[in-house]
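With one protein chain held back, the other chains of the complex are shown just where they sit.
Letters are used for the chains, namely A, B and C, taken in the order the chains are written, and counting of residues starts over at 1 for each.
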Amino acid sequence: MIVVLKNGVTEDKRDRLIDWLKGQGLTIHISEGQFQTVLGLVGDTTAVDMDLIASLAIVDSVKRVTEPFKCCNRKFHPEDTVVDVKGVKIGAGNFVMIAGPCSVESEEQIVGIAKAVKASGAHMLRGGAYKPRTSPYDFQGLAATGLELLKIARAETGLPIVTEIMGTGALDLFMDVDVIQVGARNMQNFDLLKQLGKLNKPILLKRGLAATLKELLMSAEYIMAGGNENVILCERGIRTFDDYTRNTLDLAAVPMLHELTHLPVIVDPSHSTGLARMVRPMSLASAVVADGLIIEVHNDPMNALCDGAQSIRPEEYDKLLKDVYKVREVAVG
Amino acid sequence: MIVVLKNGVTEDKRDRLIDWLKGQGLTIHISEGQFQTVLGLVGDTTAVDMDLIASLAIVDSVKRVTEPFKCCNRKFHPEDTVVDVKGVKIGAGNFVMIAGPCSVESEEQIVGIAKAVKASGAHMLRGGAYKPRTSPYDFQGLAATGLELLKIARAETGLPIVTEIMGTGALDLFMDVDVIQVGARNMQNFDLLKQLGKLNKPILLKRGLAATLKELLMSAEYIMAGGNENVILCERGIRTFDDYTRNTLDLAAVPMLHELTHLPVIVDPSHSTGLARMVRPMSLASAVVADGLIIEVHNDPMNALCDGAQSIRPEEYDKLLKDVYKVREVAVG
Amino acid sequence: MIVVLKNGVTEDKRDRLIDWLKGQGLTIHISEGQFQTVLGLVGDTTAVDMDLIASLAIVDSVKRVTEPFKCCNRKFHPEDTVVDVKGVKIGAGNFVMIAGPCSVESEEQIVGIAKAVKASGAHMLRGGAYKPRTSPYDFQGLAATGLELLKIARAETGLPIVTEIMGTGALDLFMDVDVIQVGARNMQNFDLLKQLGKLNKPILLKRGLAATLKELLMSAEYIMAGGNENVILCERGIRTFDDYTRNTLDLAAVPMLHELTHLPVIVDPSHSTGLARMVRPMSLASAVVADGLIIEVHNDPMNALCDGAQSIRPEEYDKLLKDVYKVREVAVG
Partner (left out) sequence: MIVVLKNGVTEDKRDRLIDWLKGQGLTIHISEGQFQTVLGLVGDTTAVDMDLIASLAIVDSVKRVTEPFKCCNRKFHPEDTVVDVKGVKIGAGNFVMIAGPCSVESEEQIVGIAKAVKASGAHMLRGGAYKPRTSPYDFQGLAATGLELLKIARAETGLPIVTEIMGTGALDLFMDVDVIQVGARNMQNFDLLKQLGKLNKPILLKRGLAATLKELLMSAEYIMAGGNENVILCERGIRTFDDYTRNTLDLAAVPMLHELTHLPVIVDPSHSTGLARMVRPMSLASAVVADGLIIEVHNDPMNALCDGAQSIRPEEYDKLLKDVYKVREVAVG
């Protein structure tokens, strides 16, 4: 950490700050510039309160030199992590296609869609049983029943299942889920992240609507610091000023995350645009950089109980999947 | 709800859409414009999926005419709500001053600060026992012990206590807290909001970092729809592009919220700026419009375990409180 | 335009508003809902002050039903516009590759790069003579000399030239430029847009850093309303909260713009990421949806006077261009 002092600070005040910093177990390198004195703080600065130091009258600014994340930091773990979901591998060149409806609605629906996307080549089935809806008056999901229906679909197709958890209260019900998803609104639900860190189960962590990449990585760090290193990151669109699309897919975040972390990164083209007709182009574009795609597929989007606007039909998915692999071949080859 | 159809839509397609809408229990008014056909949907549209309709090939756009929030909507409840916390009233002209440290650190600390702010005229004591920190390596609060120390401070001063909850797991421990705070990162933790809706206890709901006012109100709606109408809203700064202050205090949000809802609205000048030296000016400015202020006060900010940068000292608070009331007098008078 | 009145508005006040609206040449359709009265305004509403009406005490909200842009609106001009730059066509399936250095630095530099990118297959040469720099102390471009050097490079290679204008003062010097670029910071320099609207010359209009798509289209409208219909839009990244990349490429904006307008849309992967190593992946991704790419290429990025960080070398461009066409084939095919 670098602390830049203001011009004309008295020696006495400077020394008191240095003593206080040393009292926190740090070694201090002093460098006198033409206009300013710069203190280099060496040691474990992860617990140092940057904001407090920055607020002192004699301090001009404070800059962090090292990233505050460790477990997920590529610097300390250069090789790509491969997350293994019952034999389906993600990361380090292993590309994964996850598909399914926004919400589980009935056995017929979820099994039908599961069979269709499996026939197209999907590796995992997604489906919401607990739904985070902005309005308390919107459909909130089938809850425990939805989880049971997902397991039936898994039994029928062999596809591992991915579904969202909304709080620690229902954690027991998720023990037989293959990948537990943390939604964008819960990205900084630290209580939940800590509990998931105690599991030995892959976690799909979605980026918050206004989260920076550093914040996303710090949330992954919460899970990993607890001992669970099976984290898959997911770019699902961020909030910007334009209102023609629901969110803005931040595609460059994917290669940037690959530089910062060894964790696999997938893209959700359905939520990031909110429009079924945008799913194909954004999926093809994402195939250039991502380790996988999670796509909403519904056999009857007009009557879907939730997010029908962004679901594509199984036959569209079938064509899309083939083209995704063709783009990937160009990008990787 | 208003549905605008595209130019040149065939009568057949139009009629099929109208039938489908009627199937959802709505009455449809058709209005033929020079260029476009506009459908007016009358009835309970709260559960209608705007995005799905907007995504249809024949639809140009969809606009909601009525707000999706009801319980907290001033249209249906014109009088200001007054929340009563053990005799301390908030709203409808009742102004409240809440103060205390970011984190509870020790009995001596919390009791000392509580006595100081009470002597200055504060009405309630704040203090964090469970802390939402971006990094898992930062101080996470004293947890249950912190809650006990708050109760000791309450017993010593008579000040009701306000403290943050971070998940449903610890709900039992909060039954003896006077106001339960929901932090910005949990504003859309819907599981938690639903549980708080079942209590008969005031909830202080903070606005999320990138939340719109409508989203804040929908989160209040989650609590109120469960039966708990004792909700206090809190503007605590939003995220913008400038990095000189930690967040951006959106002061105009307060009078706008007063137009939209009957709930009381307070301001947190400490978190919204992140800088102790900004607390005084932003508190005076907020006094013009808010129903109260929640301010971080610490007797030793340099050694505070958390957020020392934004805490003011008891003697600064004392002077500030007096000036806040003077500004209020000008604004209201 | 739809005007929603508040509950309980007196007939007298309502009639006064209706009279005032009629006075602006509009026909008013009144529709009485269960809770609210909705006025439909028919006629030319482009000049109606939405904000004024919305601010009236009896008005709940105002919604525009028709887009405020006309000339660039696909509704009134369904076929794709093809912009022709000395025989190089852009739009309606014609894909264009524009390349060159951020700044023109010397004859040797610009001619060398021009020859290299032409050999790779580029269709046009870009290069800045006037540079919009945030700091007055940064290199501001070679100005008129830079324009002359561009023309030499054009003479040597036959590539049409694209270069940025920064104000109306230098307009005369741009009469022999093939495509005049308007930069992000000047997107709403309405004086400049009006002057460009009087020319018969293609304009490359870049999206502002925080501009919505509607604002970008309204700026195109300024040019087109003056009679110049040769407008090429350019997505070049918007500002968001993350600071690992300089800007955020909003790729979904491209297909959305294609729905809204008939104008061609290209992508600038260099400025949108600010990092040379991001240019390849973002170019391939953009190839899925865009009508062309404008890419910074420099033979000596380390010593480039401006924006070396985002320039790729000619040999990287050569490989990239081939792969861009392969991706396009998958996407279009």
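The rule is simple: contacts are C-beta pairs under 8 Å (C-beta built on N, C-alpha and C of every residue); 3 or more make two chains touch, one makes a residue touch a chain.
Here the structure is a predicted model, which is why all the values come from computation and not from measurement.
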Query - Among C:157, C:181, C:248 or C:310, residue touching the chain not depicted - result: C:310
Query raised in the report: Among B:48, B:278, B:304 or B:321, which residue is in contact with the omitted chain in the full complex?
Result: B:278
Requested in this report: Have a look at C:30, C:52, C:92 or C:119 and name the one touching the chain we're not showing.
Outcome: C:52
Report summary line: Full-complex touch with the removed chain, picking from A:38, A:170 or A:199, is A:38
Report summary line: Interface residues of chain B toward the undisplayed chain are 210-214, 238, 240-245, 248-253, 255-256, 260, 272-273, 277-278, 281-282, 284-286, 288-289, 323, 326-327, 330-331
Query raised in the report: When the complex is taken as a whole, what residues of chain C touch the one chain not shown?
Result: 20, 46-47, 49, 51-55, 68-69, 132-139, 166-170, 185-186, 188-192, 194-195, 209-210, 215, 218, 221-222, 225-226, 239, 246, 274-277, 301-302, 304, 306-310
Query raised in the report: Residue-wise, where is chain A in contact with the chain that is not depicted?
Result: 2, 4, 6-7, 29, 31, 33-36, 38, 40, 42-43, 61, 63, 65-66, 75, 239, 241
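Operating definition for what follows: only the chains that are shown with their structure count from here on.
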Query - Chain separated most widely from chain C, comparing mean CA positions - result: B
Requested in this report: Check the residue numbers that chain B and chain C use where they touch, and answer same if over half are used by both copies, otherwise different.
Outcome: same
Report task. Mind checking the rotation angle between the two copies, chain A and chain C? C-alpha superposition, nearest 5 degrees is fine. Result -> 180
Report summary line: Averaging C-alpha coordinates per chain, one finds the centres of chain A and chain B separated by a number of Å equal to 26
Query raised in the report: Where the CA atoms of chain A average out and where those of chain C average out, how many Å apart are those spots?
Result: 31
Report summary line: Rounded to the nearest Å, the gap between Cα centres of chain B and chain C is 38
Report summary line: In chain B, the residues touching two or more other chains are 239
